[in-house]
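Every protein chain of the complex appears in place save one, which is left out.
By written order: A and B. Residues from 1 in each chain.
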Amino acid sequence: MGYPHPIHSSETPVLSTHFGVHEARTYAGWVARGGYEALRKALTMTPEQIVDEVKASGLRGRGGAGFPTGLKWSFMPKDDGKPHYLCCNADESEPGTFKDREILRWTPHALIEGCAIGALAIRAEVSYIYIRGEYTEPYHILQAAVDEAYAAGALGPNALGSGKRLEVFVHRGAGAYICGEETALMNSLEGRRGNPRIKPPFPAVSGLFGQPTTINNVETLAAVPHILNRGAAWYAGLCLGNPKSTGTKLISVCGHVQRPGTYEITMGLPMRELIYDACGGMLPGRTLKAVIPGGSSVPIMTPAEVDACVTDYEGIAAQGSLLGSGGMIVMDDSTDIVYQIMRLARFYAHESCAQCTNCREGTGWTTRILERIVRGEGKASDLDLLMDLAENMTGKTICVLSDSCATPVVSGIQKFRADFEAYLSGARAPALVGV
Amino acid sequence: MTVHETESHEPVFVGETLARLEALAPRYPTRMALLLPALWMVQEARGWVSDGAIHEVAALLELTPAYVRGVITFYTMYHTHPVGRHFIQVCTTSPCNLCGAEDVARALLEHTGCGELGTTSPDGRFTVMEVECLGACGFATPLIIDDDFIEGVTAAGVPAVLARYT
Partner (left out) sequence: MSTELLTVTIDGVPVQVAKGTPMIEAAKMAGIIVPHYCYHPSLPSPAVCRMCLVQVEKMPKLVPACVTPVADGQVIHVHSPEAIKAREGVLEFLLINHPLDCPICDQAGECELQDFVFQGGRANSRYTEPKRYNPVEDFGPDILYVANRCILCTRCVRFMENVAEQPVLNVSERGDRAFIGIDESQRLDHPWAGNVVDLCPVGSLISKDFLHKARAWDLDGTASVCTGCTQGCNITIDTRDDIVVRLRPRPNLEVNRHFICDTGRADYRWMNRGDRAEAPLIREGATLRATGWDAAVARLSALVRDVTGPVVLLSGGRASCEALGWTARLLGEKQLTAAMQVPLGSEEPIGSIPDLALRAERSANLEGARMLGLAGDWDAAVRAAGAAGLVVVLDVHLSDADAVTVAGAQLLVQLTTVADPRLTNAELILPITSVVESQGVLVNRDRRAQRVLPARPAPGMARAAWWVAAEAWAASAPGREAPATASQAFQALEAFGGLSHTDLGFSGRTVGSSPAGVAR
């Protein structure tokens, strides 16, 4: 549902069915809603059977990369005698993205159950849910749910009486966007600076504590119980667009729409329908200027691209952007897009871990140029310089934070050049930067 | 390595707090993994992480103070200086920025008396920090005050929010 709003007819509530229902947070309330049946079922299945079911569903990673979940699970070694770990990435911090937060605070047991099933699939006993430090309310709710699940025997040395050990531990982050990058998250969980690691080795070979590890997003894992309950075919059938994009997707919409919130759509819903129908469209008297559809790291879309776009992995890619995390930032014609791009660059400069030269220095430099342009001190050559720096920041670092900083700058200059030129020529009055 | 005495520090990890930390130890194969949880406990107990606490945590987890300091400074939520009685984090990243977050931040500075970001109000009541995306973009503008997550704050609504914190 488009929490905090009622279900809209354009939506397909699966994960979001119980958002806003306080009782669903409790163990009893969750069981009354069919909870833990999927885990019971999974406990009778072999890891291969679980993996095959998830593969058949077409579920793809909901954190941003869209990698097929079943395939990722199948990379985990068999009979290697090592401990395996499941990490749940609840470090939701991509600007514009707040969909996992609703799962964490409204249906924590869906996530716990998904973790337990995922752990069975990859032959792990221990799952860690790494939740960002700023999510104080979701943390307390999630921890309470985990405690209840242990008390009820759903977790522990004899999960649901199966004789199998399934542990779920909640681990709090402490303020670092980059810890949403999977290897940075592992470093952080190990008690280190959250620096992304060089790959290879990939987590399935050497991940958390040097052991084979799978890391999945909250929404991905929360979808798994539904797939086991209702079958892969049902999930794969939820598709309005490209058959490679199946199921439902939580899209958190923010910015200049009438009803910002977290909407659950069937993959392939036209983006226009989401923005103009489900979200109620623009604020009175305003028109659409731009949309960043998948969290701040993806290219900015123009209204024409939005109109032509269906909301799934392939559909958004066809319009030159990415579905990413499903964090949709909508900007109307009142938006100073140069200022907002500056503000995004500042975000990445603030969050750069400092390892790679291009990112450490490039994000800061990019920000300072954009700030200068906004202050009215831009030079004609600045746009070319920004584009060249963006090239030097793209595809050259350990992780993609550097690329993410470059992306809105490049797409912004390409698609909204006139806005930049207005600052450069003095046609637009300089603005104050920051608070 | 020469180790000098640091300022007097009343240990955090005694009695129940120590027991709470050690209860977490079996969750992880290393002691280092207890670092973030331990620092959270320090901050919960003292409001900030002092030099003395850094040394205490380092000794407890068999790490060096420099290592612990490197980790602390990576994360934005640990305070290495004392802060006001109530610590306010206000998000001004683009999605909230579009919806007037900077006005909210300015209102906070004005009504708390802090004047500047990162400083503590003269009465010691508040410290206001501008932070990056709090992950509640649909509920602009969100604040975190101490442990409370507050959604949908407007500049006009700031005095009413502050009134709840004495």
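General observations
Following the convention adopted for this analysis, a residue touches a chain if its C-beta (ideal position, glycine included) is under 8 Å from a C-beta of that chain, and two chains touch if they have at least 3 such contacts.
Here the structure is a predicted model, which means the values were calculated and not measured.
Among B:Thr17, B:Thr64 or B:Thr119, only B:Thr64 touches the chain left out of the display.
Interface note for the absent chain: among A:Ala233, A:Ala354 or A:Ala418, the touching residue is A:Ala354. Interface note: of A:Leu71, A:Ala151, A:Leu385 or A:Ala418, the residue touching the hidden chain in the full complex is A:Leu385.
Between the chain not shown and the residues A:Lys41, A:Lys55 or A:Arg372, the one that touches is A:Arg372. For chain A, the list of residues touching the undisplayed chain reads 176, 193, 198, 349-358, 360-365, 368-369, 372, 385, 389, 391-392, 395-398.
Residues of chain B that touch the chain left out of the display are 1-6, 51, 54-55, 63-67, 69-71, 73-74.
The definition used in the following text is that only the chains that are shown with their structure count from here on.
Put simply, the C-alpha centre of chain A and that of chain B have 24 angstrom between them. Across the interface of their complex, chain B is touched by residues 83, 92-98, 100-101, 126, 132-137, 167, 169, 171-177, 188-194, 209, 252-256, 260-262, 296, 327, 329, 331, 335, 339-340, 343-344, 347, 350-351, 353, 434-435 of chain A.
Contacts from chain B toward chain A in the complex involve residues 27-30, 32-37, 39-40, 61, 70-71, 74-78, 89, 92-95, 97-99, 102, 105-106, 109, 117, 130-140, 144, 147-149.
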